[in-house]
Structures are given as C-alpha cells and as structure tokens.
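A single protein chain has been removed from this complex, and every other one stays in its place.
Showing chain A:
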Amino acid sequence: MATGALRFRTPHIDELPTTQSRQAPGFAWVAVAGGAQEDPSKNWGTTNRKRARVSLGGQTDQQREAVSAKQQREIERKLRDLNSDNAKDVVIDLPKKHGVGVGGVKAGKTTNTKKILASGKNFAHYLDDEEAEIARTGRRDGEAEAPPPPQRASKTPLARRKTREDSSISGSPAPSTMQTGPPLLPRGAQALPHLRANENDIENEDYDDTPTLPSDAEIEYLLSLPPLTYTQARAAPPPATGPAPRRFCETCGYWGRVKCSKCGTMTCSVACKDVHDLDKCMKMYT
C-alpha cells in the first residue's frame, strides 16, 4: 500500500493518553518500505542497523515517522501506567454486609440505581460515550442551544491551502469555536478603544494604561459559559519556542549526556552506561 515517501505533509495529530487506547476498527497496519535497505545492489550486508540506516542514504520520511510513532506509543503507554491505579488485574469482591441498611445488598432500590450498580463501565467508556453523544447531537446535555458548528472540513487539498498556523502551537486544544465569542471579550488593551494610547497621552506622565475591570455584563456572560468537556480542559502543551524536554540518566537520575545507540535511552556516564547495557537495554528501537 505504501509506495514511496509521503507527498503531503500530514497534519500534526496528538494522541491524548486516555485510560485505555484500544486498537479500534478502522486501524490498519501499513507496510513501510525498507528504503535502500532492501535494494540488493546498494545493501552491502551489514547487520548493524545504525550503520545501515546512516550509510544507505538515510531513512525515508515514512520510516522516520514510523519510528517516532512507535516511540510516541511507548511513551504514552508509560504515561498511562503512571496514571493507573493498579486496579486492572485486581478483583476484589465486596463481602456481604450485615446490619447496614435496608434494601438490597448488591442490587439497588430502583431500576436506575440497579443499572448503575451493576454496570461495569470505567471512565474511558464514559468519555467515549460522551464524545459519541456530542458527535451525534452536536451539543452536550442540558444546553439550550448548540454551540456554533465547528469549521466545515475544507475540501481544498493541503498543498493548495493558504498557510495557516500549525495547530500545535496555537495554545489551547479547545476547538476554535471556543475562542470566538462576542466581540465584548477584551483581549489586552487593543479591544478597549478608550484605552488605546494616543500620542498625547503617552507623553502625559500621568497616563495610566492598566486595563479596567470588565463590565458586569461581560462577567455574567463569562460565568454563564457551559463547562468544557473533559478533553478540552486539558492544559495545552508549552509553547514550542520554550526549552526542549529534559532527559535524565536511566540508571542514576542525573542529566542524560549520552544516548544508547540501540534503544535511545540516555545515561550520564560510562559507569551508568555499562549498567544500562548489562541489565536494562531494551534494544527495541531500530
């Protein structure tokens, strides 16, 4: 299926680590061509994958993307484990309680509560249900009117579109509909015309350019906005101009200074690197 390198720049997709991420239907393994490694006229038979990668004209875009996708999946698996409760492999039956209260011990008193008590759903299910509901009806429960419809997916091919900001830098993961509000929402001094600096004002030493408090109507509007969904409320990534993520030594925890050529984890010194090679090297990334 994959013939040659990708021609269009793929959009930046950030897979958020929810509690479980299953291989949902609609997922397909795509063979990534081996680049020059498979060409017998170029391949001089080394088994050292790093040398093969470097000397045979580098990796194709697809290969690089496949490697980074694999690394990203690994990181996300580790993050999910970090945020887990050790409850997956644990089955604890609630003992029958005596003398606690009237009403069924396990079953609930009304049909609704029976359903709630018997349901085995976990949080990921509820999140998926809510997203399905929003996709289906376009609004969350209880809202009087639907939020303005999101931008219709453009049919212009990517190559022909006017350049737009990379979505990962724009700050909040909330859809763009959230940013558009009534023009009352002041953003800095520009939105408040009476505060815009005039030349005369700046020269005046008593000029005070602190923005005034918003009016009661604006405050009421902001307070009455509906709550965001769970995924919209996540904090956004730091600006891309910030410092690069820090890497630490896997063995002792100091700064990572040297990267293992086989598995990509960092260690700080020769001593720690030896420990890593003996016990911990995963040899997993190509």
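Methods note: contacts are C-beta pairs under 8 Å (C-beta built on N, C-alpha and C of every residue); 3 or more make two chains touch, one makes a residue touch a chain; residues count from 1.
Here is the rule we use: contacts and distances are computed from a predicted model.
Would you mind picking the UniProt name of the chain not drawn here, from "ALA-interacting subunit", "Actin-like protein ARP6", "WDR75 protein" or "Vacuolar protein sorting-associated protein 51 homolog"?
"Actin-like protein ARP6"
Return the single residue from A:36, A:66 or A:228 that touches the missing chain.
Of all options in A:36, A:66 or A:228, contact with the hidden chain holds for A:228.
Please identify, in ascending order, the residues of chain A that touch the omitted chain?
With respect to the unshown chain, the touching residues of chain A are 14, 17, 19, 75, 78-79, 81-87, 90, 92-95, 97, 99-101, 103, 106, 108-110, 112-113, 116-118, 121-123, 126-127, 129-130, 133, 140-142, 144, 171-172, 174, 178, 185-189, 191, 210-214, 218-219, 222-230, 232-238, 245-246, 248, 251-255, 268-271.
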